[in-house]
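See below for the structure under consideration.
Of the protein chains in this complex, all but one are displayed in their positions.
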Amino acid sequence: MLAAARPIDCDVHPWLPGTAALHPYLDPFWRDQVVERGIGSLDTQSWPVLSPKSIRADWRDAKGRGADRVELLRAQSLDRLGTDTAILNCLAGVQIQLNQDMAVAFARAVNDWIRAEWLDRDPRLRASIILPMQNIEAAVAEIERLAPDPRFVQVLVLVMGENPLGKRTHWPIFEACVRHRLPLGVHAGSAYRHPQTSVGWTSWYLEEYAANQQAFQSTLASLITEGAFTKFPELRVVFLESGVSWLPSFLWRLSKTWKGVRFEVPWVDRSPFEIVREQLRLTVQPFDVPTEMVPRLLDQLRGERMLLWASDWPHWQYEGDAALPPGLPEALLPRILRENALETYPRLLQGAMV
Amino acid sequence: MNVIQPIQVPGKPATATLGLLDVDIHPRPKSLEEFRPFLTDRWWQHMLTWGMRQRHGFTGGSPPFPKAQPLASRRDSWPPNGGTPCSDLDFMRFQLLDNYGHDIGVLNPLQPSGQGDRNNAFSAAMAHAVNEWQLEQWLRKEPRLRGSIVVPYEDPIASAAEIRKRAGDPNFVQVLMMSRTAEPAGNPRYWPIYEAAVEAGLPVAFHAFGYSGWAMTNGGWPSFYIEEVSEHATSCQNQVISLVVEGVLERFPALKIILIECGFAWLPSVAWRLDTHWKHLKSEVPHLKRAPSEQIRQHIWVSTQPMEEPERGQHILDIFDWVGWDRILFASDYPHWDFDDAREAIPGIIPKERRAAIYGGNARALYGL
Partner (left out) sequence: MARHVVAPVADIPPGGRHVITVGERRIVVFNLGGEFFALSDRCPHQGGSLCQGLLSGHVESPAPGEYVYARRGEMIRCPWHYWEFDIRTGKSWFDPKRVQLRQFQTHVETGAALQEGPYQAETFPVRVEDHYVVVEA
């Protein structure tokens, strides 16, 4: 049973039921705008509600929705698995908004909703600060606003944004992250500024879900080559729901190219392997590796400190309570289930009530 | 000062006992004049006035991400008698075919080929011209060479026509597309190309490159050439995913796909990802009868270059195991700067008994040579 390891679940998703839930947290203007203009939902195509993957069948309510109350999280995940601490990553569609002021209003409201209706209701919970990437200054302001609350342990962006994440325009965010010891969480999903692939829009959701794998590679390439990791040696980046198995081959290619094209990015002063081992972490749910290949993949990865356990509730990644991807070696479990998270998220223990 | 000659140590790799078949050579014209006989006056004038117009803003064949070296070529591949790398058959024989003891080399003409041009009609005219040019300037002069049917892939009907025109000509061994198409390659709009290729008994090769018209990543435009090189692999991954999930490989069970210059160490993780999540999303895609990894295993071949370099050499063996030892095709990528020397590029850790298949056995079987 997982419980004995006092596991830390690094990726759970409270699902905003609709903008009505945000009313208490919006100022009067935006509250009225939302009602008067019929802006009812912040669901996005990254997580179609009725997609089998978005909410596991036995976790849905009669209307097909779910995951919108802390009671459900407790009953369906925390209590069942014996989770010690869980980090909330809300995927409500703040980042797809085109009006930056509206996006900022929604971001603040979603963060406040998380705080009031989740963090305040269960001491096991921590959360990521949802950032309105439409306005970098506002994103930094949101970090400043919430950083004093130690239950916020990470900031959250989507892996498919408007500009590659490593670009210097984003650096004020990284600077704030480092200042407040908040890792940068990058989660699967899109802001839909671009199609799901560099070759256009996908037809099927299976393609779209798979396309996150490429987004994580591009994002990592950007963070490395733009020098974000070099400029911010204390920055920690966590890739959430990425699948993991893409990483070794990606690094093999990038590193090979770098040896010949180093002059283009001379501030990359260490091999990409070194940078990534030190500054990147990944959740293992899903873990896109057949069980019998896990030892070889881990051997290629050479990154025992990099892996973080997550249930990815309420996404359908496993059956019953088999929340640990099969094939992970026993000896690594203490790290994967708890120790790596404690090292990655320095604020975790700060927020402990006892 | 003495005359600096490129080092030339001729010799076929000893283990190429089934022959040396090179699936990626990039010929260029000495000048655009070489295309003149194969273009109408109208399209010749069009080319002179407007040039090639790819889905980016740069002109004159300049790429958005400047290459590390001019024309992305080895510095020692510029022919002593003039012309751009791989524009001179004699020098190419000297430096490549004779030097390594090639039995067969497959030509993949890149720009200027008109592939992916914003103007479909021009692209079609160029495709015809480039195919004629391959025959005239290369294939009929050098029996060791084979060609690729260049097609204006954004016009699938015109592409199918070009394929049918060339079908049955043993000089051409495959259909050539670039890896960055304007929509994912499995999209039904491209199916006429696959239909014609299968009819002609030809594999379809996706070579890294092209400009889709979208940002080069699904999260925006990167800054650097080093990122673009990384994105050749990710674009190709998207194409594989599309070909599988759109059901192209179910619709065309005889279709063979070759991925050239895209790398291949990533292929297993794509297969695993698709398998894992297909399990949960089967209801969306009932047209898929076989597991994605099975489809990939049955329909897809990869070229060796550029081979990813693991930290521990033997990890590449895992990849070869997972991709399939019979799926791997030697490629030099001559004359590009990241070219692979036939004798050096296949890591020593690859067992001898496997090398012959990689050097030539697999390509012989695939192309029926």
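Going by the order they are written in, the chains are A and B; count residues from 1 in each one.
In this text, a residue touches a chain if its C-beta (ideal position, glycine included) is under 8 Å from a C-beta of that chain, and two chains touch if they have at least 3 such contacts.
Predicted model, so just to flag it, every value in this text is computed and none were measured.
Trainee: Taking the complete complex into account, tell me which visible chains touch the one left out.
Mentor: A, B
Trainee: Based on the whole complex, identify which of B:76, B:90 or B:136 touches the chain you can't see.
Mentor: B:76
Trainee: For the chain left out of this view, which of B:90, B:136 or B:341 touches it?
Mentor: Going through B:90, B:136 or B:341 one by one, B:341 is the residue touching the chain not shown.
Trainee: Considering the complete complex, identify which of A:37, A:63 or A:259 is in touch with the unshown chain.
Mentor: A:259
Trainee: Touching the absent chain in the whole complex: find that residue among A:145, A:181, A:231 or A:305.
Mentor: For the chain that is not drawn, the touching residue is A:231.
Trainee: Going by the touch rule given at the top, which residues of subunit B touch the chain that is not shown?
Mentor: Touching the missing chain: residues 1-2, 4, 6-7, 9, 68-69, 74-76, 337-341, 343-345.
Trainee: So that we can see where the missing chain sits, which residues of subunit A does it touch?
Mentor: Residues in contact with the chain left out: 168, 226-228, 230-231, 258-263, 266-267, 269, 271.
Here is the rule we use: only the chains that are shown with their structure count from here on.
Trainee: Which residues of subunit A touch subunit B in their complex?
Mentor: Contact set of subunit A toward subunit B: 51-53, 159-165, 167, 190, 193-207, 209-211, 213-215, 217-219, 221-222, 225-226, 243, 245-246, 248-250, 252-258, 260-261, 264-265, 273, 286, 288-290, 293, 296, 299-300, 302, 316.
Trainee: Under the stated contact criterion, what part of subunit B meets subunit A in this complex?
Mentor: On the subunit B side, the touching residues are 68, 179-187, 212, 214-227, 229-231, 233-235, 237-239, 241-242, 245-246, 263, 265-266, 268-270, 272-278, 280-281, 283-285, 306, 308-312, 315, 318-319, 322, 337-338.
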